[in-house]
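A single protein chain has been omitted from the complex, and every remaining protein chain is retained in its original position.
Then we have chain A:
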Amino acid sequence: MSSDEPDWRSVLINRLQERNRREVVNFRGVVTNNNRLLDLVDQLKAENLRLSVQNEKLRSGLGGSGGDSAAIAALEKKLLTQQEELTELHKRKGENAQLIVDLNLKVEKQNKQLKEKEASLAEQQAVIVSLKAEVQMLNSSLQELKGLNTLLRDEHTSLQLELSSLEEKLRKTQDENRALVERLIKYKAKDAEKLNEENETFLKKRSDKVRRDLEEAARESRRSSSPISLPPERSDRGSLSDICGAAAKMTGFYSDSLPSSVHLKFEAHDGEVNAVRWSPIERLVATGGADRKVKLWDVGKTVLEPRGALVGSNAGVNSVDFDSTGSMILGTSNDFASRVWTVADQRLRKK
C-alpha cells in the first residue's frame, strides 16, 4: 500500500504538470503579449483621435483664415475701429484721470474748509459757552444789583422820609430860632437902650463933673488967655467920637499920616489920566484917559495886571464910576455922551 502511494501521487503530479505545460505555459506569453498589444492599440487610438481632432482644428482655423479675403478685410476694418476705440478710450481714461485728480484736489480743499469750519464752529461754540456763562454771571449780578437797588431804594425812601421829617424839624427849629433871634434882638435893643441910657447918665455925670471941674478951674484961672478952641469946633460931631477925638488930641494919639512912598506906579494912558475909581468889590481900578479909553487894572497883587480896555468913546474920558455891585462901569466923555460897560465881558452896553 505504501509503495503504491508515490505511484498515484506522481502520476497525478505529472498529469497536472503536463496540463499546466499544455494549458498555461504555451499560452501565457501569447496572452500577455496580446494584452499588451491591446493596451497599446487603445493608447494609439486615443492618440490618433487626439491628433485628428487637433488636425481638424488646425485645418478649420487655416481654412477660415485663408478662405475669405472679404472676411479678412471686414476683420481688419473691425480691428481698425477697435483700435480707434481703444485710443479713444485711452484718451478718455486720461481725461478721467485728470478729472479724478482735480476732484481729489477739490475734495481735499473741501475737507480743509470743512475742517476750518468745524474748528471755527468749535471756537464759536466755546465762545457761546463762555458768553452764556457770562450772561449767567451778568444775570446773577443783575439780580444782585436789583436786590441791591431795591435795598437802596428802600433805604432811600426811608432816608427821604427821615429827611422830610428832619427838614420839618429844621423848619420848626429855624422858626424857633428866628423867634429866638427876634427876641434876642429885642433884648439886645433893650440892653443897648439901657446901656445907652446908662452911658448917657454916666457921661452926663462925667461931663457934669468935668464942667464942674472946668468951671472950677476956670474960676481958678480966668486970667490965662489960652482957651481951647477945639471943643466948639468938634461939637457938631457925635458926642462919643467928639470925646474920643478930644481924648486922642489930648493924649497925642491922633496923628495925620501922609503917604510918603509910592507903592505902585504904572503908565495907564497915552495922555492925561482924567479919572480913577476903585471897584467896590474887588481890588480893581478903573482909569479913564484922554486917549478915549477906559482901562481896568488889577492891583491886588504886588505886580500890576491890566484887565482890559473899554473902548467906545469918541473923545477923552473925563470920569468913571462903578455901580454898587461892581459889575458895571459908567464913563463920561467929552463927546457929550455917557457910556456903560459891563466888567465881566468888557462890552459896551448903553450909550
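Simple rule for what comes next: contacts are C-beta pairs under 8 Å (C-beta built on N, C-alpha and C of every residue); 3 or more make two chains touch, one makes a residue touch a chain; residues count from 1.
We adopt the following convention: contacts and distances are computed from a predicted model.
S.K.: Tell me the UniProt protein name of the chain this structure doesn't show, selecting from "Signal recognition particle receptor subunit beta", "Integrator complex subunit 14", "SRP54-type proteins GTP-binding domain-containing protein" or "Autophagy protein 5".
M.R.: "Autophagy protein 5"
S.K.: Could you tell which one of A:Val31, A:Leu114 or A:Leu166 touches the chain left off the display?
M.R.: Of these options, the touching residue for the absent chain is A:Val31.
S.K.: In the full complex, which bits of chain A touch the chain not displayed? Write them out.
M.R.: 4, 7-9, 11-13, 15-20, 22-24, 26-28, 30-32, 34-35, 38, 41
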